[in-house]
Structures are given as structure tokens and as C-alpha cells.
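The block that comes next holds chain A.
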Amino acid sequence: MPDTTSQTADLTSIPALLARNAVRYADRPAYREKEFGIWQTWTWADAAKEIRAIALGLVNLGVKRGDYIAVIGRNRPAHYMAMVAAQMAGAIPVPLYQDAVAEEMTYVLDHCGARFVLCGDQEQVDKVIEVRASVAHIEHVIYNDKRGMRKYDHSHMNALEDIKAEGRAAEQRLAAELDARIAELGYDNTCVMLYTSGTTGRPKGVVLSNRNIIEASKSSSEFDHLRESDEVLAYLPMAWVGDFIFSIGQAYWTGFCVNCPESPETMMTDLREIGPTYYFAPPRVFETQLTNVMIRMEDAGRLKKWLFDTFMDVARKVGPRLLDAKPVGAMDRFKYWLGNIFVYGPLKNTLGFSRVRVGYTAGEAIGPEIFDFYRSLGINLKQLYGQTEASVFVTAQPDGEVRADTVGVPSPGVEIRIDENGEVHYRSPGAFVEYYKNPESTASTKDSEGWVATGDAGFIEEGTGHLRIIDRAKDVAKLSDGRMFAPKYVENKLKFYPNILEAVVFGAGRDRCCAFVNIDLTAVGNWAERNNIAYASYQELAQHPEVLNTVQGHIEEVNRSVAEDPMLSGCQIHRFMILHKELDADDGELTRTGKVRRAVIGEKFKDLVDALYDGSNEIYTETEVTYEDGRKGKITATLMIRDAAVVPVAGQKMAAE
Partner candidate 1 sequence: MMPDQLLFAMEVTLNGLMAGVLYALVALGFVLIFKASGIFNYAQGVMALFAALTLVGIMDGQVPFSHLINAMFGTDIHDFGWHVPAVLAIALTMVLMVGFAWLVNRLVLRHLVNQEPIILFMATIGLAYFLEGFGDIMWGSDIKKLDVGLPQGLNAFIDDTTYGWFGYGFFIDNLDIVATVIAALLVTGLVLFSQYTKQGRALRAVADDHQAALSVGISLNFIWVLVWSVAGFVALVAGIMWGAKSGVQFSLSLIALKALPVLMLGGFTSIPGAIVGGLIIGVGEKLFEFIAGPALGGATENWFAYVLALLFLVFRPQGLFGEKIIERV
Partner candidate 2 sequence: MFYREAGDFSTTYPQDSQTFPIRFDRYRYYAVLVIAFAVVPFIINDYWLNAIFLPFLIYSIAAIGLNILVGYCGQVSLGTGGFMAVGAYSCYKFMTGVDIWLMGADGQMIQYALPPINIFFSVILAGLVTAAVGVLFGLPSLRIKGFYLAVATLAAQFFLVWLFNKWEWAYNYSASGQINAPTRGFLGVDVTGPATEAWATYLFCLMFVIGSAVLARNLTRGSVGRKWMAIRDMDIAAEIIGVNPLRAKLSAFAVSSFFVGVSGALFFSVYLGAVEVGEAFGIQKSFLVLFMIIIGGLGSIFGSFAGAAFMVLLPVLLKNTLVGTLGWPTDLAAHIEFIIVGALIVVFLILEPHGLAQLWRVAKEKLRLWPFPY
């Protein structure tokens, strides 16, 4: 789009934005990190200096234009700076998931052909050294945290500090070269390459240009009126497009401050200290937080409990209306005001949400009552729909039109169309360039006019123009009798119950739907405690008749609600079992972002699936599991299978006659 390009002629790369911020926001904080007990702070001016030094160091180290530099580590300013530095040096940063298992990492490192790898600490370095054995082109490893690195062979290794120092030393010599490289950067240069944790098959390297990132960041920032005074907490994986957009794209565009927690363990306290004004979290996080709130309130004194319950009722009634600036009675306003003093205020404070101006959740559907809970507290939590290929933003909910069941209207600059078999397509300045070294999948997803297939089935609501997502397009299949089968849709409804952590529904090409269920150990365990039901293990609790009853109750409720929608009424669950283990990314049952891999699971637990359909009431099974430390083990169990009541609907009757 030439018009936008001309508008921001000078700001066509992240380094360019940095240069602008270093002047315009010189003394405003760019990065903060909780380290050594306080929030170490870098102003934009500092950051610019640091980054330049690193960039020089990289050039000095022999980084060439177009090189790929992998970055593996938790969210730390140094890592973000290194990525930008890499761009300055003309290289392309490739952030990777730090919890990726070796074989996954080997593939990615090999595929992107990185010559340089930046590791957070010893742990990552060890992994890379392991990988290096098979991947020849890794020339040099740079590490950030020096702890325990002294004994390593440093012939092809450096501490980031040293790189920086060398860079500063080489200023005279390499400044011209570096400036040249920075100057070359334009809208069409690659900004970053991100690997999609594909729900199926190998991860694909999504190439995003400066245009993609900056345009997306620009429009979204304007959409939510982000300002330089905003604060975000960077805690989601750096390899995830969302983090790149929030912590680099939007941060550099608007000049707000990115805060990094001290460690994953202290994440919650750090969140509370910083009190972000702009916050993103996947539904899971909100869910667990809500569960915790409820559990903690269980033990509260009578008065507190009474206050909490009464005022939460008030909040549910008027909170969202107030947020959407709809008319509210004076009495209700007063009640809400009181509630804010006694409950909402302190609650938001303890959760760290006191200052949140804009909050987003995405990735999967969020439970209505969870969503409403946060909004009723006065937190402006909204949903958006996006994906890596779109530089996140496809649709988002504008202030005042927020609902749990939609994902909002097309983001500025994005066009949307639904094709004949219900798949959502979009076209936008943020739409990715290509899949790296993978023309055929590029072709299959992005057509000549730049329309990108999302792979999700959905429809646009009449009247509101909001987009509603049903399921992954390829997961939307047909039952043997031809009725529509949208497992995700049902699974989500199930997962809205605090007791249910995960659900996997089967039924494609079969006569009816059956499901696997994972119970939520925190919620159910707590319930067990309060009804003093003793249990030794997850499995034992999972197979407890009481638990089975509860879950059956939930499923039957879901069946009723599903039945209401004639289009999906076939998706009611006839039989289910509670799995003996939690589905786990380490066992490849979930993606790194926590989405279920239906195919894999169907394969792995074939015996169980069959049992669901052959009408037996229980089944004995053995499963291999991977423990945290990587050891493998076997667990065996006998699983109960229950029938769930279903609501008879027209379709079935016909089938019956």
C-alpha cells in the first residue's frame, strides 16, 4: 500500500523506529527487568546505545546481511535488544521456543540455517551444543547469563557482554558499515521469522516483513489508543508472534515500556508490582486465575465472603454495562461504587489489574462467565482473532462492542471473506510474505491477490458484523449420517467448566460423538478436599464415581445447549471417559501453545477410542509418559466409560425411522 508507505517514509524498519524513540522518548523507560531485587531500567536512549553496541559487536563477529540469528531464552531485555541489533546488522532474528525438545529445536535450527545462536543461559547452551553435532552451519554461540559458563570451550562462544564490549571498541572501525546496513533497511526487508507451532506436521517459518509488523502495530495501536505511557509485561514465549508484536512492534511504534519478570515463578508478584496498563493473556491464564480467586475466597471469613458474593452480583449486573458506557441507574452506580471500595478495587489490586486500560485474550474461545467476571470488575478485557501469518490482527473487538461469543470486527486495514465451505479468509498489510523454504504451503495458504486462508471455519453475524469462529476448518467434518461435526466448538463449551481442563471430542465419519475428558486437578482436588474424599493420584481422583457424575452432569448440560443450534445438534456427546493422564505438550498431545492435537491423540489412544464406540463399560490401558526431566515411564489404568443423556432432535428421529 503506497499511501501508508509514503506517510511513514522514514519509519520503515524497527531500527528506524528505535532511532526516533531514542530522540522523542529519550528519557522515558523502554525496558524494565526485575533483577537483583529492583526493576532495572533502560530508557530509550540507553536502549539505543546498548543495541547499537550489540549490533557493532555482531558485525565485528562476522554477521552478514541476510544471516539468520536464532534467539533462545526467556523474556529479557537483552534478548529483545539483541533481536533489534540483529536487524541493524542486516540479519534476521529467529526467536525459538525455549522449552522446545531437542529434536524440535534441531529441525528449526537446521531449517532456518542460523549461523549464530543467542542463548539465555547454560541450559539453552547445552541444548544448542547438542544440536550443533548434527547441524553444521551453527558457527557461533552467544550466551547472556554467565553463570556456570566458565568451564566451557570458548573457541566458538562468547558472552553477550563481551560482544557488546568488542562492539563498543570497534565503533570507529565499523560505524560506517553498520550505518550503511541500517540505512538499507526498508519496508520490504524481512523483520523477523517466526515458526508456527503447527497443530500438525513440521513447524513452518513465517517470514514477516517490516511492512507487515509496522503496519499491523501502527493500526492496532491506533485502534486501542496505545500511548508511550503504557506498560506491558512480557511473559509469553518470545517465539510467539503476539509477543513480538506487543513487545517490539507496538512498543517501538508507540514507545511504551516493556517489563520483564524476574523468573517464571515470580511472574504473578511481578505482574502485581508493575500493574500493566496493556495486558494480553490466553484464556487459560484468566481461567486459572479465576479458579484461584474462588478457591482462596472459600477460606475467607463470613463477612468477607458475604461482601464478595453480594458485590459480585452487583458487578455482574452493572459492571459490563458501565464499561460499555451504557445507561445505569443511580442506585446501581452507588452500589458499584461501594463494591469498588470493598471488593473490585482490592481484588484487581491483588491480581495486578488495577491499571489495565486494554486487555486482550485470544488463541481459543474463553468461557463466558470467566470473560464476564473480569469485565464486571471493570477490566476492559476484549477478544481478538489472529494468527502468525497475519502479524496477529485479523479481527478485534472495539470498545463498547465486547461479547464473549464473537471475536470482533475486522481490524483496520483488514478485509475478510468467508468462502463457500465456511473457511475464513483475510487480506491485510500485515499478511505474511511467505513460508520460508516452503513455496507449496505458501501457495496453498496465500493466493495471488494476497488473500490468506486462516484454516478456521466461521461466519459473520448479521447486524453486528462480528466474526464468530466455529472451529478449525479441517476439523469441521461430517458424521457418518452427514450431519456437521465441529469438535472444537463442543470442547470449548466443556472446557468452560472449571472442573474440566481439556476435552477431546471424536466423531468424524462415525455415527455419533464421544469424548475424552481431562479434569482440572486444582479445582477437583480442592472439591475433593472440602468433601474429604481421599485420593492418592490423579488417576484415582479421575476415576472417582463422584467425579464421573459431576463431569457427566456438565456434559449433559452441554448437550442441551448444543442441541439448541440445529446446525450443530449432531455434536452431542453420547459416551465419555476421563483420561488417566493430563494431556501434555512433552508427550506431543498438545502443541506448545496448548492446543490439542486431535490426530495424534486419536492415534495414541486408539484402544480407548475404540472402547468408546464398542459399548464396553471399562477398559484397561497402558501409556508411555515423559517426565519433566525427560525420562520416560509407563502408567497403567482401568478407565470407566459413561453414557451421557442426549436431547433427541429432528435429524436423529429421521435417522431412526
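Note that a residue touches a chain if its C-beta (ideal position, glycine included) is under 8 Å from a C-beta of that chain, and two chains touch if they have at least 3 such contacts; residues count from 1.
Candidates were picked such that all candidates are chains of the complex that A comes from, given by their letters.
On a predicted model such as this, the values are computed, not experimentally measured, just so you know.
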Item to check | For chain A, as assembled in this complex, the candidate in touch from 1 or 2 | outcome: 2
Checklist outcome for this item: Residue positions on chain A within touch of candidate 2 in the complex are 32, 37-41, 231, 272-275, 296-297, 299-301, 304, 307-308, 341-343, 345-350, 352-355
